[in-house]
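So that we are looking at the same thing, I have put the structure below in structure tokens.
A protein chain is absent from this complex, but the other protein chains hold their places.
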Amino acid sequence: MLKELVTPQNANVFVGKLGDILYKAVDQPLGMAINWGRMWSLWPVHIETACCSVEFGAASSPRYDVERFGIIEAFGSLRQCDLVVVQGTITRKMAPRLRLVYDQMPEPKYVIAMGACAITGGLYFDSYNVLPGIDGILPVDVYVPGCPPRPETLIQGCMLLQEKIKRMKAR
Amino acid sequence: MSKSEKKVTSKDEDKKKSDEKAIGDAIIAAANARREELAKEALATRSNKTLPKVVKEKPKEEKPKESKPKEEKPKESKPKEEKPKAAPPSKTDTEEESLPEFEKSFVDKISSQFTGDVEVGYIKENRTRVNVKKEKILEVAQFIKDNLPFDHAESVTGVDFPEDKEIGVVYHLGSYTDPTYSKQVLALATRVPREENPNPGNDSTKLPSLRDMFYSVEFHEREVFEMLGVYFESHPDNRRLLLPEDWADLPPLRKDFRNKGR
Partner (left out) sequence: MAEQVIPTKKMPPGLQVENVDDRIMTLNVGPQHPGSGHMRIIVKIDGDYIVDADPDPGYVHRGEEKMAESRNYITNIPHLERPVIHDSCNILYPYVLGVEDLVGIEVPERAKYVRVIAAELNRCIYIQYWLAIYGIFLGHSTMFMWPAGDRELLIDLMEKITGARVTHAYFIPGGVRNDVPANFEDVCLRQVNYFEKRIKEYADIFYDNPILKARTEDTGVLSREDAIRLGTTGSVLRASGVDYDLRIKEPYDVYDELDVHTNVLKSGDSYARSKIPWLDMLESCNIIRQALEKMPKSGSIRTKLKPNPKGREDEVYRRVESGRGSAGCHIISRGKPEPYRLKLSVSSFRNLIALPYLLKGEKLGNMPAVYWSLNYWPVEADR
């Protein structure tokens, strides 16, 4: 029966179908496991764009200690990172570099826009060298308002991102 | 036969090996020598001797030739017109009561040396200003450097005056070495013609660089160049400093450049 069905011509299709069925069977539990792993090991890339980096640094300090929530301190290597925290104003000179950094990171990757400047331009809405928010360059997952946001606010934003990852479809 | 051949080949190999070794040694030796040279050069730049010393004669000779007699006339009149606007309240008070003597003494030194070319902007406590013609700025700066204890420039401010068709450049000079001058800030101001359609570097908005006298103005002058389009001749690199590489608009600190919505 099976031998008749599977001919050399349609073998690929058949195997693909089988894979789909298998994938559907384990997708739900496996996806949850993958998401669980991603949630608790977010590695932010170490790119500082403006003055919000002061509060980002404070969030890693002993008092706030973001590592409690599975967000690891900012890291140098792009290839191992999956989170960009855009820390404040993006100038016209910085924007291409920020995009370059984002493009070099492996999937999946998430973006947090930290501070009023990263969201809308903030205080510098009328400056000639500042972009009105980073929506034009990066797909933002979570917006953290404030000028600058307190470390608690940043931590809350990261936890919201974790919540979002939990509900996302794992790829 | 075969043995001898083998021997030959082994000898050749030895030779080759020794050759390669020699070559490798030569490379390493050459590289080391080169590195030492570079390190020496680099270290030498730190000693005071090799910091660029003043070449006084050349710029002086060039400037008068380039200078435009046409533009001198409006220049003389305009700052003088300007001054009374700002000065009257303070000047009348201070002249009647007392001009700060110490400040007056060294400003007088400068103005007596260059009568006609230098005009006293204001004399306040700890703050003084002299307005110098563009052509004389090098000489005045050299005079200040040699005869007064001002040894560094704190800031260089470029100001746009569109109604006068001029751009002002103000050097704030300070002194670290002489404790009696440590409070003083001398503003050395000059003005350059302004063009309606600026073409930074290729128009008449040019000024000799003071980098030879006051080394610290290097980055400040680069900033003034990109922000107002004032080209500094004899500056080693008149490159862009703060603005993005693809900036193609007017220099942003000119008054005719407007922020969006303002």
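Each chain carries a letter (A and B) given by its place in the written order, and its residues are counted from 1.
To be clear about the criterion, contacts are C-beta pairs under 8 Å (C-beta built on N, C-alpha and C of every residue); 3 or more make two chains touch, one makes a residue touch a chain.
The structure displayed is predicted, hence computed values, not measured ones.
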Answer for the absent chain's shown contacts is A, B
What does the interface between subunit B and the hidden chain look like in terms of residue numbers? 19-20, 23-24, 26-27, 29-31, 33-35, 38-39, 41-43, 45-46, 48, 51, 85-86, 89-90, 126-127, 151-155, 157, 159-160, 170, 172, 176-177, 179, 182-183, 185, 187, 214-220, 223, 227, 240-244, 252-253, 257, 259, 262
For subunit A, which positions touch the chain that isn't shown here? 45-51, 53-55, 57-58, 60-63, 75-76, 78, 87, 89, 91, 93-94, 97, 101, 123-124, 126-130, 147-148, 150
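Convention: only the chains that are shown with their structure count from here on.
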Subunit A touches which residues of subunit B in the complex? 243-247, 249, 252, 257, 259-262
Listed in rising order, the residues of subunit A that touch subunit B in the complex are 91-93, 125-129
